[in-house]
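Note that this complex is displayed minus one protein chain, with the remaining chains in position.
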């Protein structure tokens, strides 16, 4: 309710305004109201400190204003290279995420269906006991919002301590295909370029990407160049018109999956017109195709002739058929790439990643850039963006994936396991050689009854909300409801769709309530310090992991001690005495983050993702790896990888060197993948393409942003975007609530015709931020064969007019 | 069928040929009367035409090229400049505390904390930056409402930072939020070194480069206005804060060591 004082004020303001118009003929209203001042912050004791923003993968730095133990203000950090003082509407309000009234403050255990408050000791003991009882059926589901030390601790606890590889992050749903694309192409993950490419490109191509809303700071970094009089051409390739389209010079509306055909079409024309970069390809590239049987990320070498032969059928005409983009536009794109005089940057995010051909399309777009030589010069870059603040830092670099080990290592490789066991001082053979379950599989096994082979019985979820984000929620999450022997542990800050089914809820500290390190989309590692205390009994996620590990250590679990019999997370003071960091009151006796980070740093040199010491990050607004120590003792970051002018690891005499090439010859791979149609397509029964995504005001599942008044008011509900003609044909009005149904589930949503995005006829779009309108009940869990990342961007659905539905039901 | 229509067709052809023959032997092309005179309409009362904008004067063919055509003046949707109150740059300004308080409250109601970009108190959808710019570039006053002047240089994608009201179809959706967040308030006033000294700038200048957006001009905030809006170089007299502007700061102001002055004793 609006408070009465405020209402009185508004009324008096309204009256004054009306009165002044009556008496004076139209001057500005004069507003009077009594002023009340109490002990609220005044700005006098304000202390500012740096932190990366809590939201997306852009990695803006904010200045956090703290007074009397509370965050009271946020400012864009002018010293930050990423955002140069600017933020987006989410970033400016990020301080408010700590102060939702329904913060979780006590551990809660479900007893006979009811949640009851318990103590932390009991909570930790329950978790440890469940793990001790059945260590192989325990799984850890983490996040790209884990800080690097949190992810590293979880990784070491699972793979090193428990010898259990069932650890996977929500980033599997978010950028797994970007990883496989990079690895398939360069032999090593993460972008070669950086955000400077956005400042220097002449052409920006957004592939199924809407950065105007999802990475607004990066997008305005491009569009603000126009305000300064520079020329930047933006070409938007997408399946619906968005705010990015509004700023684009050219909008190419493709059919879902059309991107694969477009990339192939461009490469075909580059070869046919003979204007690809022959010297670059000859010196730095190989051609590669998938194996006919059992295709792998490695693929097999093919000759250039063979590549030409395979790609020959992707003529502009054929590509037009597959993608819906006119042939002359394909020629236009190929001509741009064929022009070595201009600089082209490609941007993509979920459109290419959440794709059943995710690895293929990622590899193909890299291939377009390599073949045309639009690579490695500032402004010439294939750049994949991430949606989470540390999807790169914690997931991709620390390797918190079911098949990975820290620093780009793989559990399947004996030498990699050995190296990790060495760094961790563990008994040889401690690490399990079989990759664990990826996300979709993990939840399949968790929601399947144990009697039917569902061999995950205890699941620990940290810093993410799978109850809202998993595809096909009815099958992958909601089924847990009926399974008595399955135990769901959720560490959260607010009640969510996931905590609804949790058996044990742990209140977590968030963002500047704890120390942290994130890694953003441009390889930038960013550190911040704890600035305020978490509310109630909320505690750090990293502490939870260490506390459970220590409880297991106390219970005699062998994996929790290293070869010298010491606790695997032991931290010692200067005198060599162990600090009991597993007791929360002693957790901040030392900087645990720093200890974990320095330990993790050793892993990073193998793949040349070298990190600087922790203290260097304290001083900087993030540093982009590889960070290499100079002769004068300073630390130098790298903006452009593989390019001799900037990357210190390029061999002498080379202008480019892909030093982790999967063919071990310093070359990158230009892949051929055949176009394949999407696995589920609209038909008579389900005639619409359903695409899901985000909006500017809300971040992912809205757990944080929906507790910020300015944002929630700007976008109070999820909706379904429809084309006006489709709505008219179905007799649906603006704002009317309809039922969206797919083969897997349904969701009620208000219709927005000609809304913020404008889908073509036959396509509907629904944002997934609204926990009261779960569109992921409808989405498809089918995923890319290599990355295991599901496709949230296309499945078949229908729009049912609610009244019509009830009549139909009555008739049945 | 063809046989029945054939005589009619041929008789038509013959008729056309006959007419053509007689026309052909005439002196040039047949000319109706008056073609070489001015248009008929010119004979009407010119004043009547001018008085009634709905009347379109006809012109000769020769004049067509130089005559502007198209909708009449009344029909044309020429964007009219909204009548704006006359602003007297040199009018004496006596800022009132009451007005300042009222302005501060209205400003505060649109921000989560001082320094946050203000929200947009109206829905914004299906529009472009140009539309925002139309009112917020120089400011507009209308029906007791005021469109604030942009305090910063032009930046693209306005809604990147400024959150609007709910889109039109969702205006009645309950968007209430339970939060304990309390932001810092706007500073009351800058410091003065002594009475009469120009006050310092008590807020960051970032995104507030245009001082007149709030402190002067016809669209500033009542009570916050400068008493001397004709002066343009504000920082000439009003010192900004290095801390608030995120300038590099040091704990101590670096100074050269004090002069070494020899004392008599030391001699």
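Letters are used for the chains, namely A and B, taken in the order the chains are written, and counting of residues starts over at 1 for each.
Throughout what follows, a contact is a pair of C-beta atoms (placed from the backbone, for glycine too) under 8 Å apart; a residue touches a chain by one contact, two chains touch by 3 or more.
What we mean here is this: contacts and distances are computed from a predicted model.
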- Any idea which of "FAD-binding protein", "Chaperone NapD", "Protein glxC" or "Ethanolamine ammonia-lyase small subunit" UniProt assigns to the chain that's been left out? "Chaperone NapD"
- Hidden partner chain, touching residue among B:121, B:153 or B:198: B:121
- Contacting the left-out chain in the complete assembly, out of A:713, A:744, A:777 or A:793: A:713
- Note on the structure: On chain B, the omitted chain is touched by residues 101, 104-105, 108-114, 116, 119, 121-122, 143-145, 165, 171-172, 174-177, 179-186
- Interface residues of chain A (partner: the chain not displayed): 1-3, 5-7, 9-11, 13-23, 29, 33, 35-38, 40, 709-710, 712-713
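Quick note on the criterion: only the chains that are shown with their structure count from here on.
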- chain A contact footprint on chain B (complex, rising order): 85, 98-99, 101-103, 105-106, 112-117, 119, 125-126, 128, 141, 143-144, 146, 153-157, 159-167, 169-170, 173-175, 177-185, 187, 204, 206, 222, 243, 245-246
- Item | Partner chain B, residues of chain A touching it in the complex | 9, 13, 17, 20-21, 26-33, 35, 40-43, 46, 48, 63, 65, 67, 70-79, 85-89, 92-93, 95-96, 98-102, 212, 216-217, 219-220, 223-224, 226-227, 243, 246-247, 696-697, 706-717, 719, 734-735, 750-752, 754-756
